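My questions will all concern the structure given below.
The complex appears here minus one protein chain, its other protein chains still in place.
For chain A:
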Amino acid sequence: MLPARYVVTGRTVETADSVTLRLEPLERPIPRFQPGQFTMLYARGVGEIAVSISGDPSVVDSALTQTVRAVGAVSRALHDAKPGTVVGVRGPYGVGWQPSLAWERDVLVVAGGVGLAPLRPVVLTVLAQRWRYRRLIVVAGARTPREFLYSDELKWWSSRDDLALELTVDHAADGWTGQVGFVTQPLARLPLDPAATTAFVCGPEPMMRFSAETLLRRGVPADRIRISLERNMKCGIGQCGHCQLGPLLVCRDGPVVDYARAAELLSVREL
């Protein structure tokens, strides 16, 4: 349960309220992560929160990449951490996306806002082992064009011909020539081979539900739609009880679960 000490060695501003931190271990590193897993990140004296690992799983070093959006005390402290700041890290925890479930299949990545952070390792995994997968489609939405994470990388992705990228914003701004609307709009019209598609969806809960329902209507099986759940987390290891969603301890049984499992749970108000 003791955190490992990591030092901030890089800080990239992504949006007005989000940064990507590069963290390097001061002593022992945590074990290697799987795409979709998270750590409990501790800001000295302020608190500890769950943050997904957004780095490239194919790079073998002990550094961690994590993207933090400042929304409250702890995330603000981590967001503001300057290079040289020491933070605590526990993990990696939870069941991830398991990209291998999509081997020999079309991969559809659907991200809303900071939901792209835990999905970035999926995209990078597919790109690193491109031959194992069929088509790779990434649909990412943001409120405004300035709120996309990883904008340089998105440019690189959009230039590739082995990846189809669809970006959409809720509110267009000057100079935006792309799509306007929710991610469900491209999902409803994209050419899909539903039975051979595995979808990985992350974003605000309503966005995940609408996206999953759209994909279900298009014929993607519920157990081929994977979503990442968010619940209050204090321990990350199945002992504090906070992250329950019905039968699930989200930190232990998730955060990534099949929509076949999640649909009935998310349909009950205040479960």
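Just so it is clear, a residue touches a chain if its C-beta (ideal position, glycine included) is under 8 Å from a C-beta of that chain, and two chains touch if they have at least 3 such contacts; residues count from 1.
Assume contacts and distances are computed from a predicted model.
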I want to check something: the complex is missing a chain, and I'd like its UniProt protein name from "2Fe-2S iron-sulfur cluster-binding protein", "Carbon monoxide dehydrogenase, small subunit", "Branched-chain amino acid ABC transporter permease" or "4Fe-4S dicluster protein".
"4Fe-4S dicluster protein"
By the document's definition of touch, the residue of A:Ile30, A:Ile53, A:Val68 or A:Cys235 touching the omitted chain is A:Cys235
Need a quick check: the contact residues on chain A for the chain that isn't drawn.
1-3, 5, 27, 42, 44-48, 71-72, 86, 88, 230-232, 234-235, 238-242, 244, 246-249, 268-271
